[in-house]
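Rest of the complex left out; these chains stay put.
Chain naming follows the written order as A and B, and within any one chain the residues start at number 1.
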Amino acid sequence: MKLVVAIVRPEKINEVLEALFKAEVRGLSISRVQGHGGETDEVQTYRGTTVKMELHEKVRLEIGVSDSFVGPTVRAIMAAAHTGEVGDGKIFVLPVEKVYRIRTGEEDTAAVTPVL
Amino acid sequence: MAIRSKALLAALALGSLAFAEAPRLSGADTAWMLISTALVLLMTPGLAFFYGGLVRAKSALNTMMMSFAALGFVGITWALIGYSLALSPGGSKFIGDLSLALLHNVGLENKGSVVDSILTIPHLLYMAFQMTFCIITAALISGAVIDRMRFPAYLLFITVWSFTVYAVMAKMVWGGGFLAQLGAWDFAGGTVVHINAGVAALVAALVLGPRKDFGRQALLPHNVPFALLGAALLWFGWFGFNGGSALAANSIGSLAFVNTMLAPMATLVVWALLDLTRTGKVTAVGAATGIVVGLVAITPAAGFISPGFAIVLGAIAAFPSYFVLLWRARSKLDDSLDVFAGHGVGGITGAILTGVFAQKSVNGVFDGLVAGNLNQVLVQALAAGTAVLVSGLGTFLLLKLVSLLTPLKATTKEEATGMDVTQHGEEAYTSGEGAILVADLPQTALKPKPQAGD
């Protein structure tokens, strides 16, 4: 079991979701994050106060998959989230020791195999 | 019978004789009543924000829509039939006739109304001013049923309620009906609007029962600034509500107006001090609540008592509502936004204190306890009691009736998901993530980009 954590552009999230669903990856959670990387910072001004915004809006995906799904998942994200401009984001693959489906108590692979 | 109407009263208060012959249209009074009507109409959206800010985000739109919908459904009903049943000169002591239905005989002259003897504005405008009262009264009730009442059932309920329960109350008090003849005074709607709405809310909360999470989870305000905005708009509109109830830009109108400033200020101060002594902190939700309670309490008295007594009345009025509110939150009663504690209790307090502080030397018409007329207090209490009965009974029967036609309450699953999504198919605040345009849209919509698929 693995946990795929990906940081992508907000404007790309819907395309990423479609790509994942096409790849049969249906279980996931996302959240808004702010990220810093190679992007150039924008300057903002509020009355006299000028600030450099060092963080940019991103969306974080968290996807628990069985090992065989890691490849397709990563490829789907890579393809859909790509623009080629600095700021496209990252994908991290983390090892997972155990997964439980709260509703059924199923474990591991069974826990992440979608209910049909 | 119109002799008891608040309007005539305001007139009498001027001790004017001009009213032997019919009054003439007045540009000044028309100007003031035009803006007053607009102000009272604005109160209903104000209420939407006062209520909407106090609920959880997932029910914010549902709560606001319960007020906005009243603007349409109750408003139109009033024009078609409600006004006639409530305020036509004819009819019985409890309900009007249909002589003014469909706005028939409601014209641009100051003729044909129940207050003709002192009307100095177009009858049509008087009808519109009264309409705004009916709308907000119905909307007030929603505070007890938000977050669980099915929206279609709510629409049916307030629509019928407006031309039955409300019409009866209005006729009895302002239409020269039973309570007017009894000698009860209600300047701008303490009985007709606030006791009426507060009791109806109490009954509705009991009939529907509590939300599934009530008493088990903390159901907190999602946006307190909205509640403050609502309170501000309510106050602003209330100047038309009370000040306009003189139906003229005259001294009584000014008295009612100024008392509508002073009383809630006093309530706000007392409320803040109660907060401070009880928890050590002055709360914003408390401030908003205190303002509204003060406004409710001064409503029946606005044009009848001196400014000094208005301050006293406002200060006193803080106590009963404050403590009923504390008790309610600990009780099993899910009057979700404390309509009863605020409007019911506040309205009763105001109605009775009207009988205490009224002075003929001020209002030109009747004395209260402070001027030695104990009897007036009893009459006021009797009127309040009658209102409680009529409103409570009427609302109960009506809700039962509606429940025969369509279920009143949403399922606990719908509650858990949130009323905005289940009742309105919307969310108050959306980011658009994971929202996929559905098929009946241009093809492009489905495949964001040619190459997006692989």
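As a convention for this text, a residue touches a chain if its C-beta (ideal position, glycine included) is under 8 Å from a C-beta of that chain, and two chains touch if they have at least 3 such contacts.
Everything numeric here is computed off the predicted structure, so don't read it as measured data.
> Stoichiometry for the complete complex in this file, please, as a label-and-count formula.
Expressed as a formula in the displayed labels, the copy numbers read A x3, B x3.
Following the convention adopted for this analysis, only the chains that are shown with their structure count from here on.
> Using CA atom averages as chain centres, what separation in Å is found between chain A and chain B?
49
> List the residues on chain A that touch chain B in their complex, please.
These residues of chain A touch chain B: 10, 13-15, 17-19, 22, 30, 32, 59, 79-80.
> Could you list, by residue number, the parts of chain B that touch chain A in their complex?
Its residues touching chain A are 431, 433-436, 447-449, 451-454.
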